[in-house]
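For this view, one protein chain was removed and the others were kept in their places.
Chains: A, B and C, in written order; residue numbering restarts at 1 for each.
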């Protein structure tokens, strides 16, 4: 007999009683009493829309790093960064990077593109019909846009890319989505547009709301090229003496090593020629209530460094598919909201600010790890802070 | 003046007093009183090795899904899966998939490869010296192995791959690491091996502990090809009538749609031809104290489906670079440990079991979303459970 | 002393005397008397613009295959295909495929996109200036277009894609180029546009005419996604009994095998999930005077197959970056022109026709090899026709 997770039988689905019922169920089925999971600090009526079968919380330690000095367009000044992680050394390493960058005058950040996708695929009898459909879509863009936007007060359809292959037309609907990450918003908008298309273009044999060119929760070259979420660059100039002291390596060797790493990434077919952007992104995503699964695509990065004419170290990292929100999703939950507020990023009109802060944080982690690798203290610092034990 | 995060000045670094000092600091600097962050339920002496500048916790809601029936080699029976997420619909969707798979007889899981890497790069004067070095490394494998393993009781160096390019020799040291994820373990082991190499092979100009072919915290073709962490496959056969009822679509159309999605993924240059493996992986990673940043590489997936001779639906997903641990890292923290215990996966000898359960969970999510997309209720279910508000 | 190839010292550069001088030089330097190279059949005044230091010809055997029945928009009817190759079995294999497809009613072909690129990169002081430049480029598109088109009577600038990264703005200028392949044409046009930009946008620090996102003579995801040259699809339906007879394999197994091959290609990170499109493309490129080095990008392919509702075999292949010309380059040389004339493709207004014929030929090769692999006679046919000897 299939023993299902307790649900609503008389109890309100989001109630302490229901949580208790589920915890009893866990105890009965597994012998485990989930005490710490039950130690949440908030009212449950916040939860609908964020979780089903709520049974407690994961408590993920938060370490603060900072001050992070950001010279952005949306983020300006010094920030203290909540990093939720269980990996020793991570906070210390980012903090070290922030110190270096603070002393260097801070990090300049720029959001250059903004696009959230849903990418349906339309199937036809043959390639020629798929191509004709493409022309029709281009000619009816305004109507399709109106259909899509009828479902949302925020989302704006910017354009529709066309990728024909075989008898299919893969489309990529690109939207701006305000302060929400927007995956659901654009899903709904695109669904409405597609249903309208299907009714008005009879040659469509069938369609699917995703043909996997979005590429949602997946990294891809199309995302790196065409942007998913925010495309944001963090850059800084670190004085030569400062960099060399920290890395215990001459600057020209540091720069060569970056090129060698880039060649390794290129040969490996990696989505990132940097060191570990996923670390900072993930820790901030957990802390601030982002959709953490988007680390899949948000972890892509393009690093470029050079020596300035003055002999200092120019370092930049571009995140081509950083998916962030300051509204919707998990952003309103209690600890998550506190973390956003610590950053001054809660609510409307803040999403680019958050993107800039994350990119600046990522840059600090790159500088810190990059220099540790070369200074030979990468391993020893993990010995000090981390769990280099077995 | 740079206002740094409070540290140890008289107070023990991991103490309630220190946390309070940091929270006062936050309040002072940002005007935010982090109350919920402070509502952790455990003793702080657990934390060293997991976090620095500890200032509280992120409370991430956990929903239970299940029962998940797994017919693995290491995981056998029914499991209840803790999923830590803030994304509405996710738990419901995975739970729906688990129900379908339960009725189909469960999911078969197989761990086929196991390898954790550190990939140093050695730089020479020219390509010929790099090649000669490669021969020397092959001939001295046993000694290098002994050096590497001298630093660990668990890690075992399996082989060293060679990727020469230009005047560099990129190496990939492949280890098994027991129940730990092992990144730090293999970092330390490889560092020791490299230092020995540098001393014993004078032609080495310099080396870096990573040449970015690991590729740590980054997805890549080399990881998908050569495995990073566990390579694990989940597969199942779903009876035709069951699948068609749920997807409201004929099975042959479902299979065609998978091919069309795969072509989209191929054209997009994605690391995954499935739907959203990152969702289940991330939610389990947060719940069970994994290094969540490894979602970057763990989210890669290879999906293959076909109609069986009996007309049923064979569905499989291979995760080529799933990085998991049941020991070390965040696995020993309170809520994380509880979640591992709920799965019967805490501690030694359990890592393959955990890998199998994650893979089985991922498969359920693929079936659920895949059918929702085609049934047209993807969007409507987000309306019901999620936050499809403008 | 550096002994250079003889040039112009009194002799006309393209003259039989000069060729003789070079052949004497070869004899003197290498002891080889290049008799067959000297056996060209045409007047040398055709050559300027095609070759420097002309010293003879490579005689590449041409085999004819056909009739190839094409149901295109530009190519309609039966064609005999000149294939220049030295690989035994190739012509026989394509011919076999053409026979199958002829009996199936021919191949339908569709050119769906057309774009030739030059992709300069502009370097700025920082990312924000790169972004502002992007806005300026978008706002000055018409002027830039006029500048670019001032250099050509044929080329038309369609749009300029923007790919910002770091402090660089990578642009991709997309042109149509009439019946020429157009690389030189778009190089000159883009150069003129860039020089104008540099003069009119002082924040440009410097630029390079290629930032390697063209990606000329290189395959890439950006080309597969965004098209380079022609994007052309060939498709056909092959009756079940015919296919099964030839492949000696049930149709459902053939289709499964295609999926398995596609998964292999996806895992391998290949630019092509088909079998050997490069064979047919290369042989036709050599025969018809194309720029054969473009096989690098032209060999990318997207294959999709399925069983039709009637139980027959739908097979399609999309070439996303097929670079062809019927004018300019090597198309006017004697044997090359003859081959183009055999196809009815010499001169103006014929380039899409040629693209369609090539795509149809490629499809025949896929069917032929695909069935040979499964029928187990791949190797045996190489034994019969080819050089399976040592």
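Assume a contact is a pair of C-beta atoms (placed from the backbone, for glycine too) under 8 Å apart; a residue touches a chain by one contact, two chains touch by 3 or more.
Note that the structure is predicted; figures quoted are calculated from it, not measured.
Within the full complex, the chain left out of the display contacts the shown chains A, B, C.
Contact with the chain that does not appear here is found for just one residue of A:302, A:324, A:343 or A:363, A:302. Across the entire complex, the residue among B:6, B:269 or B:370 in touch with the chain not shown is B:269. When you scan C:11, C:242, C:270 or C:307 for touch with the missing chain, the hit is C:270. When you scan C:66, C:239 or C:320 for touch with the missing chain, the hit is C:66. Residues touching the missing chain, restricted to chain A, are 221, 224-225, 252, 256, 259-260, 262-263, 265-269, 273, 302, 304, 306-307, 320 (touch as defined at the top). In the full complex, the hidden chain is touched by chain B at residues 73, 108, 110, 112-113, 126-128, 130-131, 134, 163-168, 221-222, 225, 231, 233, 235, 269, 302-304, 316-318, 320.
Following the convention adopted for this analysis, only the chains that are shown with their structure count from here on.
Annotation: 16 Å between the Cα-based centres of chain A and chain B.
The set of chain A residues touching two or more other chains comprises 163, 165-166, 168, 221-222, 269.
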